[in-house]
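Following: one structure in structure tokens, then a few remarks.
All protein chains but one are shown in place.
First chain written, first letter: the chains are A and B, and each begins at residue 1.
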Amino acid sequence: MMPFDFIDHYLNTASSLSGDAVARRDAVQAALKDGLPTSKHENWRYTNLKALKSNAFALTSVADQNEMVIEDGLKDVSARLVFINGHYSPEQSQFFDERAKASIRISDEYSSALAVPDKTDVITGMNAGLMQAGAVINVAENCVIDLPISIQHISEGADYGAQFIRHTITLSEGASASVIEAFTGNDKTYWTNAITNIKLCDGAQLDHVRLSEEGVNAVHTSKAFVLMDAKAKYHALTLSLGGETTRFESHVRIQGEGAVATIDGAALASLGTSHDALTHIDHTVPNAHSDQVFRTIASKRGRTSFQGKVTVAQNAQKTLADQSFRALLLDRTGEANAKPELEILADDVKCSHGATVGELDENALFYMQSRGIDPDTARQILVEAFTGDALARLSEGALKDMLVAKTQNWMRTHLTSEAI
Amino acid sequence: MAGTTEAKQQIDEATREYKYGFVTDIESDMAPIGLSEDVIRFISAKKQEPEWLLKWRLKAYRQWLKMDEPNWAKLHYPPVDYDETYFFAAPKSGDKPKSLDEVDPELLETYKKLGIPLEEQKVLAGVEGARKVAVDAVFDSVSVATTFREELKKAGVVFMSISQAVQEYPEMVQKYMASVVPVRDNYFAALNCAVFTDGTFVYIPKGVRCPMELSTYFRINAENTGQFERTLIIADEGSYVSYLEGCTAPMRDENQLHAAVVELVVMDNAEIKYSTVQNWYPGDKDGKGGIYNFVTKRGICKGKNSKISWTQVETGSAVTWKYPSCVLAGENSVGEFYSVAVTNNYQQADTGTKMIHMGKNSRSTIISKGISAGKSQNTYRGLVKVLPSADGVRNFTQCDSLLVSDTSGAHTVPYIEIKNPTAQIEHEATTSKISEDQMFYCRARGLEEEEAVAMIVNGFCKDVMQHLPMEFAVEAQKLLGISLEGSVG
Partner (left out) sequence: MLNITDLHVNVGDSQIINGLNLRIKAGETHAIMGPNGAGKSTLASTLAGRTTFDVTSGSVDFEGQNLLEMEAHERVAAGLFLGFQYPVEIPGVSNLNFMRTAMNSIRKQLGKSELSAGEFLKEVRTVAAKLDMDFDMLKRFVNVGFSGGEKKRNEMVQMAMLNPKLAILDETDSGLDIDALRIVSDGINAQRRDDTAILMITHYQRLLDYVKPDFVHVLSAGQIVKSGGPELARELEEKGYAAVA
């Protein structure tokens, strides 16, 4: 159980936020009744949330941003939305595309609705009750927004800030967009709790990237709830580079035939950090396709985990569902956990998953070295090729280049012999 | 339900009452209904057990009261009412069929298909007055069994009931019982510790290769010991034994609840091969009746180069909860798990293994084949864990599920937990249905639909079946076909 004043704090906070105060209070109360999940909860087997039990956590407040320069590494975007300490910053945000401008508004209203229901989870419930701000993106029928919508989240607060962010993305029939959510922050202890609610109507197409470069003492829990209609395409990539603990969840429910969901992720853990991914793809109709590729790397007390579940309902015949998880352990202190799970109630399906854990291929390292490549470079090339599998499906362009550069940079700082 | 405070109170009250009112009747064949410390005292006294074992049982019982029935498996069954269960009793003779005419005709049909002689059918079906020598008959004659026993004695192999071992080899039993599956390991294991009625004890001395395959057939002395069985097998340095458990013929059993514990201990350079064919009553077509089978099986490879190989063919029981596991503590030790689980009608199976790698260069292989038919649910659940100290570990896991009906479920829940970078872990899983091409090809060569399914399923299971000892393999193959009858069309 959680200390009483912890709950009390959140309850009082919830009532003071905008929107329906009573509903917010109720949401928090309901969520906190069982306390934060522990490793005994099956879905939280590999994620440790002890850090969040501190009584000191308080909702973040608006930051002084006079000195701030926001840099998302992307030259061409259709819009750049900036959230600082959980609050929208109109000063820092910019719109470059009329269609994007017409599609986006900002809201701080209470909302408990989720595209895919998740009634049991404390993290989700707290987000509903304590949500501070978020973007509401509605892309009209057949409207195509070519350039990415960049949503930057920056934590520049004091210790023990908790920020609750909730975005909603709806793509009408035939609409198409690309959204990147990036999270960065200072080295204070803070918690980012983010939810992205996504509805894709018939034939809509969304590329959705989430990038954690949170500060070294941060806890990041983010969840995407995705509902897919017929022939919708959802491509998700989660890239986990920062935070003391980063956890990405993707809950995808396919309710229209011919939908295609590709859920990929890469996590690079080092220096005692823990990077977790949990996915649940729920095939409720026939003739849909899902595929997942996750690659993780752990060195220097880093931990990675992947819990990937695919459920296929009884009538969801001709479902194709694949999943691949591979982990590299780069030294004796790294740890990798995986729980790839299939739950299948239809008979005419093809489902598979594969998982491997191991170290870098010694033969490949020696082969490269015997062609004159120094060991650091060789290791970096191999690790990059390994994680590259997870990024392979992202369409070529500035966004992908930026993400590749970020992983390379991570490897340079963490994987050279001096760093090891 | 026991385990809750309320239930505990009730039990406390009940036992308090017993203290004054209840007099243990050693002469009786039955303990009173339900479970209490007095019932355990009764069982222990009945079996003339030493004091230490009674204390151990009572401790286990108190532990069990504090525990909850596990609910994480993908199994749904009405809660077992432990207060309405006899823990030590022959069922009332009135419950037994008087002759084969009263036995479920479908069961008899199955016996016929397996080619079981009439007299043995009576034994298996539990017909009143059938020969007590019971299952020995499956292997044809008592005399053969006696010859075997003499041969074993010559080799120094100890093979006896665990009750007898408690009397004759108390040190060994005390040292190793619950050393692999601790009393508090899980709810059903704790229950077994408290109330186990009998089981098998095997000791293979140093350097001895057991001259024959040991089978429970030879040993089951009376009916009804199967409910809470305990098996302990110790393979000393450099020894080898192959142990067969179960029977291809479906055994009629009045006890719905089964909670066995099997422990294997393997020393340096020794090997135990443990094969099971489980075909207990699965319930009828509508899911009525059938055995609940909650088994804890675990072996420890204590010594270097030691090896445990589990092979199981699970076709029976209404509910199966079973994870034969290996603790690979010794250097270069090897763990293997080969499993076929067939579920049909309303059967539910949640089965798999745990491979815990502690020793350097330990290796494990997991091959699991699940076949779901009818309205059944079939789950593979497994854990591969590599501890930081275990360098050079190798694991290969292959889990395949075959769906034979669109009303059944196939589930795969593997856990992979690795804390050593030198480990090489590979896991693959697939789920699919019988390919229409394969079916058509078989039909075009003149096979009936059910024959075709049986043939394809047998092919699907080949990687596992080839690990069964010969005499089991042939019968098990037939059994697969029979288990799937009525699943197509």
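By our rule, contacts are C-beta pairs under 8 Å (C-beta built on N, C-alpha and C of every residue); 3 or more make two chains touch, one makes a residue touch a chain.
The structure presented is a predicted model; accordingly, all values stated were derived computationally and were not measured.
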In the full complex, displayed partners of the excluded chain: A
Of the residues A:16, A:54, A:142 or A:377, I need the one that contacts the missing chain. A:377
Contact with the hidden chain (one of A:30, A:51, A:158 or A:364): A:364
Residues on chain A that touch the omitted chain in the whole complex? 361-364, 366-375, 377-378, 381-382, 384-386, 388-389
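Here is the rule we go by: only the chains that are shown with their structure count from here on.
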If you look only at chain A, which of its residues touch chain B in the complex? 42, 314, 317, 327, 329-332, 334-359
Seen from chain B, its contact residues with chain A in the complex are 72, 74, 388, 401, 403-433
